[in-house]
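Note that one protein chain is taken out, while the other chains of the complex remain in position.
Labels run A, B and C following the written order; every chain starts at residue 1.
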Amino acid sequence: MFELPTGAEIQSIVAALKSGAGYFIPEIYLSVLFMALILVDLAVKGRKSVLLGWLTLAGLGVSMFFIHQQHAMPGGELFFGMYVLDEFAIFFKYFAVASGMLAVVVTMADRRFEIEVKGIGEYYALLVAMVIGMVMMAASEDLLMIFLSMELVGLSAYVLSGYFKRDPRSSEAALKYLIYGAVSSGLMIYGFSLIYGMTGETNILRISAELSAHGYDPLVMMLSSLLVLAGFGYKIGAVPFHFWSPDVYEGSPTPVTAYLSVASKAAGFALLIRFFYIAIPHGGSPYEDIAGMNWLLMLSVLSVASMIYGNVVAIWQKNVKRLLAYSSIAHAGYLLLGLLVMDQIGTQAILFYLLSYLLMNYGAFYVVVLIANRTGSENLDDYRGLGRKMPLAGAALTVFLISLVGLPPTVGFIGKLFIFSALLSKGSLFVGLALVGILTSVISLYYYMLIPLNMFLRESEEPGDRSLNPGMLANVLMSILMVLTIWFGLFFEPLSQFARYSSAMFGLTLY
Amino acid sequence: MHSLIQLSIAVLLLPLLSFVFLIFFNRRLPRMGDFVGVGMLGLTFGISAYIFWTVIVQHYDPAFRLAWDFTWLDFGNVPGVGPLQIKMGIVVDNLTAIMLAMVTLISFLVHLYSTGYMKGDKYYGRFFAYLGIFTFSMLGIVLSDNLFSIYIFWELVGLSSYLLIGFFFEKDSAADAQKKAFLANRVGDIGMWLGILILYSQFHTFSYREIFEHLAAGEFGLSNAWLTAAGILLFMGCVGKSAQFPLHVWLPDAMEGPTPVSALIHAATMVAAGVYFVARIFVLLTPDALHVIAFIGAFTAFMAATIAITQQDIKRVLAYSTVSQLGYMVLGLGVGAYSAALFHLVTHAFFKACLFLGSGAIIHAMHHEQDMRWMGGLRKNMPWTFVTFVIATLALAGLPLTSGFMSKDAILAGSLGFAETEGSWYFYLVPVLGFFSAMLTAFYMGRQIWLVFFGESRTHLKPADPHAHHGAHGHDGHEEEHHGVHEVAWNMRLPLVVLATLSVFIVYSPDPLDGGKGWFMKMIPTPATVVGAVHAVEPEAAAAAMGPLVAEASPLEGHDAEAALHAETPMHPEAAHAEASGEHGESHAFADPRQAEIAHLSHAAHNRAIQISSIMVVLGIGLALIVYVFRFIDPDGTAEAIRPLYLLSFNKWYWDEIYQATFIKGSMLIAAIFSWFDRNIIDGMVNGVATLTRKFAFFNGSFDKYAVDGMVNFTAFFVNTSGGVLRKLQTGKVQTYVVMALLAVFGYFVYYFAQLVS
Amino acid sequence: MEQLAEIGLNHYLSISAILFSLGLFAVMTRRNAIVILMGVELILNAANINFLAFSKWNGGMEGVMFSLFVIVLAAAEAAVALAIIINIYKIFSSVDVSSVDAMKE
Partner (left out) sequence: MLSLIVFLPVIAGLVILAVPSSQKQIIRIVSLLAAVAQMVLAVMIWRAYDPSMAGITAAAGGSPEGSFQFIERLPWITLDLGSMGSMNIEYFLGVDGLSITMVILTALVSTIGVLSSWTIQKQVKGYFLLYNLLATAMMGCFVALDFFLFYVFWELMLLPMYFLIGMWGGPNREYAAIKFFLYTLFGSVFMLLVMIALYFSVLDPLTGNHTFSLVAMADQANYVKDSILGPDNTMWRYVAFIVLFVGFAIKVPMFPFHTWLPDAHVEAPTPISVILAGVLLKLGTYGMMRINFPLFPEVFQASLYVIGVLGAINIIYGAFCALAQKDLKKMVAYSSISHMGYVLLGLAAANSEGMTGALYQMFNHGTITAMLFLLVGVIYDRAHTRQIEKFGGLASYMPVYAGVVMIAWFASLGLPGLSGFISEAFVFVGAFSAEVTRPIAMVSVLGIVFGAAYLLWSLQRMFLGKRREDAAYDLEIGEDGHEHIHFHDWKGKLDLDGRELAMLVPLAVIVIFLGIYPMPIMGLMTTSINKLVQVLSPVAMATLN
């Protein structure tokens, strides 16, 4: 019943591929890197974890250069609107690669890898695969591409979270992540199918065009959007789609946790923003009911619930990784606040917040890893008196946590500042949400400060002031991250300019 | 700046210099530097004597007034007020001159006396330093020309009195007494301060004259009740300082201080400062305020007199008599006998100082025995003391030929005139109480003289007391204690003599029966009120009628005195008149009818007053003789017979107990309650929360720690519990997670479906 | 009954809806990890049926493409999943997901 394409059509397809390939270099390069890592892993004998680590680092570093090339290129759709190249996408490409590199750094610092696993090759390869997935998530403009990239990220993430095969917690994390992820992507794809059914399109630009042109059945629209939201909500880990995250974050290897909590959350937001801004047709005012449902209320509920739940439950945590997991739920809530505003400054605020989150969260996890290397524990009570033994680590961790709370003069404060500015720039409309955000951040101070409290104010049981120096390289890295956190807290102009520049999306004029 | 001003500034600062010098260097100096104190005070007295001479004797003018001031604070151009400056200044008039002379003289004598009395004390030098700062602040009160600075010095005398009462601070009784004195005075000062504030809030100035001018011009913005309130509140300062009821309780306890201090501060000068202050503000006191003052004075005079009857401690008797006499002065001011009251202030200062120094000499000689029951027969051992003491006593009792007689009778006459003016019966209570207290005064002083100087020595009757210095010869006989007691040395005798001399009538007035003929009453005429009927008359008429107080060419900046004098003299017909035709002159001066009538009637009542009071005094002394000399009546028996009255008097009308029970206990209770409230209610959310939440058994045990650690109030509790509940959702079973998510989606779906169908 | 006389879009959609529900049911109720994965497969296939049906009725190729990719990814997912489940079995010697709850509050 389907007739085969004619030669002319095939020609045009090939031409499109050729032309598109030029704008697709970073992805191609990263795929090459991915395969190269596997080959190297097979080829080289003996202990090669360090070598592979540096190789990955370098490889990702180089990809930065290719991404940088794309600034010059004219933005637009590729491959029949499957894929798009715009500042927004470029931002997230940078973001994914940068966080990938940081993940590699953290991995190389983590002793547990030497203890737990024999072959480290696949690990780095999968890391890179995840980077590719995220790069594509941010740039995909077609339901199909969205689905594929999400699955790519998801599959590699399942494996990575279970990478410590002999550690039951790690395996448990993998299982939970797998099942939860599979179900939610199932829901999402079902939602996609319904949208496709309504519009007959899979490109989100054309979907919104269709929807606004021919209208839609609100019931179906609502159902499908809800299912899609479930899928995205699981990626960004917002209440009530967050349940997997505490367990997975706790169980997974720390670098993976950091990577998931930052990069995959960011990629999820990239998708959410793009889909939400573009696919759903907006009326004249962004705040009236869209597609038969009160998106504003729904997202507000999501974000308020996330902020409150994440912060409140974090108070109870004794395991630092789990504590940070809950805090990351709360941060998803803050980010959603920026999304609510649905205008350019809101997007800018989100992007800036993500950048700050990248710095401080990785910093925190890095220190956690260093401490775990020495004390072999991520338990709050084992942090007692560490401030005396590892002063630099203590100071750095304190700075990162203060930044997570959002106190000046740290980059975290500026992130919050932008979010709240975005809210208040709409007059008194969002004051209530801003209040919730403020109050929850006061709560967050309490549990974040529990860590310095243990490190500095309390003495450890075992005597002896043996100083645990995490090593030169680690110290330098920590210091760099710490200094950056403060520096960008004082002179955030470049970051925010970049965020603003990157808030431009193809096929969308923001209010 | 006029030379007299310069001199009075010198007078003010010299004692301060002595204080500063001695407080730092007394240990490095020979004799701990007492000569510095004595010398400085001698010099001070010399200068004030000169001022006295120039002011009183040379220009013999009731209206004499010099003023000088400087800008102390500058508030710039205040919105709604305009340029606002707070000035500090000095005023020298007759009153000031007299007070200067009196204060410095007594202070000098006390310094001299102390060289003998305090010899060998651990903090001998410090004592003179304290005397120095006291004299400084007292002179400040006398000289200052505005309410603010007088308040400052007011508190400073409070401080020095605090320091001196507690000079033997290792005695707990002394420490208690000094605290009591300071706090009682503080209570009075609050009132005074509020009064000052009322005036300031209307006129934005503290200076007496400016305030009087504004008042005379009828610019007082608030109701008349406020003005009365202002008067009464200002008077509260006097109540505190001059130990009037109800704040009199501190003065008797203040006798814990060294006796010279009692003489200087708690008899002659500081306690009189209250009266002096009321005199300064006399013109703004409304009739109602004056009534209050009169009654308080009368009551105080009477109550203190009754208490003095039964006291055993020689100094306490004098203390209560001081309270009583101050009551007289206040009464005098209340009834409008302005000059008389101030006259009594001066005379009382001298003879009461004499009495205290005398008793000090006795105590010194008796090796710090203060209880009159164990004294007696001292006239043989201490003739000088005896004679001076008796003279002063007569003056206090108010027998003719003494200074006390003139001043007291002037007051009583005034009270009579007052009662007649006001008319209704209860105003007669004032003179009645006054005369009755006169009798009591005579009685208890007679008793004291007898117990101390006459009869046989009763030292041996004293129960053995190991702590007392002379415990060694507690029980041995007559001769033994006779060479225990000797007349005191010259440096303690001389002050007695001088003060006794100053208690004789001739110093003040040629006519022993009428102080009105004396220079004093002429130099201190009663000023006309600015509030009485002032609203009736024209402002400038009132201003003219105000006599010396507003009569200056350029009131604000300091200026040349001569000019002032020229400017003044023509403006005071009544002053000139007064000089010419003696006492009668005053009455014409007053624009205010009430004041005029009082002046008139009290002059008329003069002779009656003399007769009645003489009778009273004779009665009093006679009674004393009957009881203690001829023994017709047995004192103890009588005491038994009227036990309740006796106890009431002996226990000082139980005021201390009452205050203890009400105010002190009360505030302590409030304090306890508040701090409990602070700990448990306001802050207690924390601990309360902790206990509350222990009930939630399923929380992990560390909850207390967390809660009590960081959580500050109920939200903390809420946050924590909600956290504790919410986390229960995290079951660890992945399927529940999935179900949750699906439920959420389903929930949304139902919600919006409902919206759609409706 | 008339509109059911010939096979129409609604039939396909009903089928897929039923499959979807069954899949969800399996995911929610089954204890065995493998069965849960089969439930997920059901969900995915429900989606596939939708895509195909819609692409037939809308007359476009995207649906077909989509379903092809979904099938492929389902296979990949199954592979990964089995690997993980085997590892779980090694450690917990059971594939009962409800017994794998070491990490919780």
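What we mean here is this: a residue touches a chain if its C-beta (ideal position, glycine included) is under 8 Å from a C-beta of that chain, and two chains touch if they have at least 3 such contacts.
All of these numbers come straight from a predicted model, not from anything done at the bench.
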| item | value |
| --- | --- |
| For the chain not depicted, the shown chains it touches | A, B |
| Of B:13, B:29, B:43 or B:183, the one touching the omitted chain in the full complex | B:183 |
| Of B:57, B:78, B:461 or B:629, the residue in touch with the unshown chain | B:78 |
| Hidden-chain contact residue, picked from the options A:76, A:218 or A:408 | A:408 |
| Chain not shown, touching residues in chain B | 72-81, 84, 148, 151-156, 159, 166, 169-172, 174-176, 179, 182-183, 186-187, 189-190, 193-194, 197-198, 200-201, 204, 667-668, 670-672, 674-675, 678, 682-683, 708-712 |
| Hidden partner chain, residues of chain A it touches | 343-345, 348, 388, 391, 398, 402, 407-409, 413, 416-417, 420-421, 424-425, 427-428, 431, 434-435, 438-439, 441-442, 445-446, 449, 452-453, 456-458, 490-493, 496-497, 500, 511 |
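Methods note: only the chains that are shown with their structure count from here on.
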| item | value |
| --- | --- |
| Overall pattern in which the protein chains touch one another (line/ring/star/complete/other) | complete |
| Chain occupying the most central position, where position means C-alpha average | B |
| Chains most often in contact, by C-beta pairs | A-C |
| Approximate Å spacing (C-alpha centroids) for the pair chain A, chain C | 27 |
| Separation of chain B from chain C, taking each centre as the mean of its C-alpha atoms, in whole Å | 99 |
| Euclidean distance of C-alpha centroids - chain A vs chain B, Å | 79 |
| Residues of chain B engaged with two or more neighbouring chains | 727, 730, 732, 734-735, 738, 742 |
| Junction residues of chain A, two or more chains touched | 175-176, 179, 183, 187, 246-247, 313, 316 |
| Chain B to chain A touching residues, read off their complex | 700, 706, 709-711, 719-720, 722-724, 726-727, 729-730, 732, 734-738, 740-745, 748-749, 752-753, 755-756 |
| Of all residues in chain A, those that touch chain C in their complex | 2, 143-144, 147-148, 151, 155, 158-159, 162, 165-166, 168-169, 171-176, 178-179, 182-183, 186-187, 189-190, 192-194, 196-197, 200-202, 246-247, 250-251, 313, 316 |
| Of chain C, residues touching chain B in the complex | 24, 27-28, 36, 97-98, 100-105 |
